[in-house]
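Quick one: the structure is below, and I'll ask about it shortly.
Here the complex is missing one protein chain, while the rest keep their positions.
For clarity, chains are labelled A and B in written order, and residue numbers in each chain start from 1.
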Amino acid sequence: MNTRMICTECPKGCALSVTVHDGRVISVRGNECNRGVHFAHQEIENPKRLLTSTVCAEGLSVRMVPVRTDRPIPKDKLQEGMALIHTLRIKDPVNIGEVIVTRFLDLDVNLISTRSVK
Amino acid sequence: MREYELVIVGGGPAGMAAALSAREHGINDILLLERDRCLGGILNQCIHPGFGITYYKEILTGPEYAERFIKGIHAAPEIDVRLQAFVVDLNKEKIMTVLRPGSMERIKAKALIMATGCRERTREMAHIAGTRPSGIYPAGLAQKMINMEGWLPGNEVVVVGSGDIGLIMARRFSLEGAMVKGVVEIKPTCSGLIRNVVQCLEDFNIPLYLGHKIARICGHDRVERVTVVRVNDDLNEIPGSAFDITCDTVLLSAGLIPENELIEMAGVKIDKNTNTPISDEVNTTSIPGLFVCGNAFKVYDVVDWVTKDSEEAGIQAALYIKRNP
Partner (left out) sequence: MNEYDLIIIGGGVIGASIARELSRYKLRIALVEKEAELAFGVSKSNSGIIHPGTQNKPGSLKGRLCVEGNRLTRIIAKEVGVDFQAVGELICAFSDDDIQNLFALKKQAEDIGVPRLEIVYKPWLKINEPNLSSEVVAALYAPTAGIISPYRWVYDLAENAARNGVDVFTNTKVTAIESGKVFTVHTTNATFESRYIINAAGLYADDIARMVGIDDFTITARKGEEFLLDKKREYIANHLLFPLPTKTSKGILVIKTSDGNPMVGPTAEVCESKEDLSTSDEGLAKVFASVRRMIPAISERDIIAYFAGLRPVAGEDFIVRHEDRVPGCITVAGIQSPGLTAAPAIAVMVVDLLKKNGLDLKKKFFFHRHRQKTDHLFAIPFNRTKQLIQKDPEYGDIVCRCEMVSVREIKDAIARGARTLDGIKFRTRAQAGRCHGGFCTARIMKILAEELNVPIANITKRGMGSEMVVKERT
């Protein structure tokens, strides 16, 4: 099966033509650099996204603390991640980069704060 | 009246970069005015990733990008920061009136850098016909509501315009459990980055209606639906192409307008089409020693370029101050 996709590794946006068999990438065409090949494999075989969101703060200087996963997580886990984030509360001041949840969704990923909040 | 060598209006990415750069170039009497309660400007509400790819060679979120500069500003004793400070008046002598809770003062600047950013184009400027119910928001306001306040503005959303803020908000609404029913773009191509089309729309199965426009907004108290039409090459409605989308929210991502009303008040020549200063050289205006940087000078695609050009503004101001002691 042939799939067309646009590489988003850089703003150039190469139009890739990808041959896929059984969910595996066989060949990639249209890429101007090697990142295109990597991108096609990633997007077809195991698409991942960085999840960014906010967590409710209690008694701090802001109402919401912005957070993100420190690494991309599987795309199909985004909503599950959101559901977990909605249950969280931050009551103590946090520093930027501070871990809010370790092993987020039992993945090898942490949820971290992206802002220092007093 | 207190006089500063350099006053910078706006504590977002442009103002902070200009301040740090001017200090690095020998200016040690700097006042940075910010109207909000904290530095960082619009970056604070841009919690999504995609900042700093060029400048830091890393992918950061808005608050992370901002915090690197905020730390720099706080570590610089030469930069006097005033928050909740609002410039209400400016003249060509670079004398301004500044309001803050509990005070009003006049301040004079030897050199002045305006880093006042942009406002969003409104529904009124996009001339969308129909009613004026609740539920019509500029995308940036919706972003502030969701990301800063934790409020969900609506359940069923149509986005007008395919700029990056609109695409990013389509994803943000989807993640918060709202249903985004479509992004409507009058032009035949998407205005936002391809990465955002893929990660904000395709990931969430949100339709992108290119070559379409909203002909009418309907609803009495709250938005009830929009009428969408296809347009021809002249951007006019193609008869018979109308269809309705029911929704309770319309988000506008129809472009940004640089905020230059203060310098216009001071007599700077402004291009009426772009609302930016008329100038041959980046960051300069028709008044010597009055600089404009960042999105107020021109609307940049990414913050990295705002930083670069604002650092340049800091150098330009430093040179001006040294030449005019």
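Everything below uses one rule, namely that contacts are C-beta pairs under 8 Å (C-beta built on N, C-alpha and C of every residue); 3 or more make two chains touch, one makes a residue touch a chain.
Fair warning: this is a prediction, and the values are worked out from it, not measured in the lab.
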| item | value |
| --- | --- |
| Touch criterion as defined above, residue of B:93, B:244, B:264 or B:301 at the omitted chain | B:264 |
| Contact set of chain B toward the excluded chain (per top definition) | 35, 84, 86, 88-89, 97, 99-104, 119-120, 122-125, 127, 129-134, 137-138, 140-141, 144-145, 148-155, 216, 218, 220-222, 248, 261, 264, 272-273 |
| Touch residues of chain A, complete complex, unshown partner | 56, 64, 86 |
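What we mean here is this: only the chains that are shown with their structure count from here on.
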| item | value |
| --- | --- |
| Chain A-chain B separation of Cα centroids, rounded to whole Å | 25 |
| Chain B partner contacts - residues on chain A that touch it in the complex | 5-6, 8, 11, 13, 49-54, 56, 62-64, 66, 68, 75, 78-79, 82, 96, 114-116 |
| Complex interface listing, chain B residues touching chain A | 44, 47-49, 59, 61-64, 67, 146-150, 175-177, 193-195, 197-199, 203 |
